[in-house]
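Got a structure here, written out as C-alpha cells. Questions coming.
Complex shown without one protein chain; remaining protein chains in place.
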Amino acid sequence: MSALDKLWQALDERLELEPIVEFIRHKVVPTHRHSWAYYFGGLTLFFFFVQVSTGILLLLYYRPTAEAAFESVQFIVTQVPFGWLVRSIHSWSANLMILSAFAHMFSVYFMGSYAKPRELTWWSGFALLGLAMGFGFSGYLLPWNTLSFFATQVGTDMVSKVPFAGAWLLKFLRGGSEVTGATLTRFFGFHVAVLPMLTSLLLGFHLALIQRQGMHVPASLEQESKRRKPIRFVPNFMMREGVVWLLGLAALAALAAFFPWDLGTKADPFGSAPAGIKPEWYFLFVFETLKLLPAHIFGIEGELIGLGAFAAGGLVWFLVPILDRGRPGGGRGRTFFVLGWLVLAYIVGFTFASFAGVFK
Amino acid sequence: MARADEAPRVSRRSALSWLLGTSLGATIIAALYPVFRFVIPPRVAEAPVNRVLAGKLSQLPDNSGKIFRFGAKPGIVIRTPAGDVRAFSAVCTHLNCTVQYRPDLQHIWCACHNGQYDLQGKNISGPPPKPLEAYKVAIVGDDIYVTKGA
Partner (left out) sequence: MRCSTAVATLAIGLATAARAAAPAAHAAPAAPAGATADTCLSCHATLTDERLRKPAELAKSDIHLTQGITCAGCHGGDPAAADRAAAMDPRKGFVGVPAPRAIPELCGSCHSNAAYMLRYAPNIPTDQLSQYRTSKHGLALAKGSTDVAVCSSCHGAHGVRPPSDARSPVYPTRIVATCARCHADVALMNKYGIKGNEVAEYEKSVHYAALTQKNDLSAPTCKSCHGAHGATPPGVSSVANVCGTCHVIQLERFDQSPHKDAFAAIDQPACEACHSNHAIVHPQDSWIGVADKQVCAACHSAGDAGATAAGALSGALANAVAAEATVGARVARVKRAGMLMDAAEVKLQDAQQAYIMATVEIHTVTPARVEKQTAAAIADTVAADRDAAAAEREIRFRRTGLFISLAVIALAMVTLIFKIRSMER
C-alpha cells in the first residue's frame, strides 16, 4: 500500500470521505442542444478567483487614503514589476465577471431554471450579482482619479433620492456630505472586507444548492436529454470547463495587451467635473435612462420615479420564481419569456446606444 | 493486449498527453511568473508620498544650494551662510522656472526673470508673486530628508 493510499485511508476513517467521492464519481451533467449555457456560471467563478488573487496582490502596495491612493496605484503600474499587468487584469476581469454573470443570469432565466425547487438558487444568484455590482462601484473609486471621483459623486448622489432614508444612506456611503478621503476609506473597507465576506458566504450557498439539486433541464429539452448520454462531471465536464477557463484567461491576456487600463489623472475634489462622466458600462442603462427622464413627472422628481421604476423592476425580476406560475402543460409562462427578451433588449440596446453616443 | 495497429494510436495519445501537460504547465508558469515578480518590491520600495532624500550634508557647504526632485517636481535644499539647512519648492511662483541658489547674492534666484527669494523662501524682488513653498528638513546622520506638506 502506497503512502498516498495510507493517507487517504487515515483521512477517510476520520472524515468519512467515501460518500463524497461516490457522489463526485456519479455526478453527471445532462446534455442537450443548450447545454453550452451551463458553462457561464463556472466562467463567472473563474473571474471571481482571478479577482480574489489579483486583488490580494494589489493590496500589497495599495494605500487607501486620498493623499496616497493615486500615487500608490501609479507606483504599482509604473514601478512594481508586472504591476501594470496585475492592475490591468484586475480591472478587466472585474468587467468580464459582470459580463459573464449577466450571461449566466439570462441563460438561466430563459431556461426557466429559477422555478421550483430552485428558487433559493435564483435568489442567491440575484444577490451575488448585486454584490458584484457593489464590488464594481466601490472598486471604481479606489484609484482616486478624476473620472472615478466624479462618477462616484454622481452615483452616490442618486442614493440621496431614496425617500426617507436618502440623506442617511448618502452619509453612510460617503462618510460625510461630500465625496472625500473618508469615502475612499469606506469604499476600500466595503471592497476588501464587507463584500468579499458576504460574497464568499453566498457563493458557498449558491454552489452547495447546485450540487444538491443538480443541473436543471428545461421541460422542452427533457426528451432530448433523455435520449442523449449525460457526461460525467469528473473529468469530462471539468475538462470542458477548463477549456472555457483558458478562453477566459486568453481574453484577459488579450485585453491587457490591447487595452491596458488607463491610470488617468489624480482626482482634484475642488476641480471642475470633466465632460462626459460615465459610470461603469453595466450601470449605463440606468444612468442614461435617468438622464432621459424629464425633471418632473406629475409633480414628482423624474429621477425619483426612474429609481422607483428600477427598484420595482428589480423586485419583479427577483420574484420571478413566485410570479411565474408556469404553463398547465409544464414549462415556463410565455409572459415571462417575452419579458426576459424585452429586458435583455433594453439593457443591451441602451448600453450600446450609450457607447455609440446616442444620448449626447 | 494491444494489437499491432493500435500502437500508433497509443503513441499519439501519449504525445497528446505530453503536449497537454507541457502547455498547461507553461500556462501556469506564465500566470505565476508575474505573481512572483510582483510580490518582490522594486528598488524604490514605497510609493513616493511626501518624503525624499535630498542629498548629503557633507556635500552641501555653507552658502550653497542643491536641486533635488519630488517625482517630476524640483525642490531646492539650501545651506545658509550661517549653516542652517532649509528646503523649498524650486518651482518659481512666477512662471514655473526652476530657481537656483546664488552664493554671490546669498539669495535664491530665478534665471528667467531675475526673481529673487530670501533665505526663508520669501519673494523679495522681481516678478514672483508668492513665496516658495517651504518643506520640512530632517537630518539623519549625513542624510538630508525633505518632507512635503507637513
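As written, the chain order gives the labels A and B, with residue 1 at the start of each chain.
Operating definition for what follows: a residue touches a chain if its C-beta (ideal position, glycine included) is under 8 Å from a C-beta of that chain, and two chains touch if they have at least 3 such contacts.
From a predicted model like this one, the values you see are computed outputs, not experimental measurements.
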{"item": "Options B:I40, B:A72 or B:V140, residue touching the unrepresented chain", "value": "B:A72"}
{"item": "Candidate in contact with the missing chain, chosen from A:T78, A:Q223 or A:T335", "value": "A:T78"}
{"item": "Hidden partner chain, residues of chain B it touches", "value": "13, 16-17, 19-20, 23-24, 26-27, 30, 69, 71-72, 74, 95-98, 111-114, 123, 126-127, 129-130"}
{"item": "Touch list for chain A against the chain that is not drawn", "value": "74, 77-79, 84-85, 87, 231, 235-236, 239-240, 242-243, 246-247, 249-250, 253-254, 256-258, 260-265"}
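Operating definition for what follows: only the chains that are shown with their structure count from here on.
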{"item": "List of chain B residues in touch with chain A within their complex", "value": "27, 31, 34-35, 37-42, 44, 46-50, 149"}
{"item": "Residue ranges of chain A in contact with chain B within the complex", "value": "53, 57, 60-61, 63, 67-68, 71-72, 74-76, 79-83, 85-86, 246, 249"}
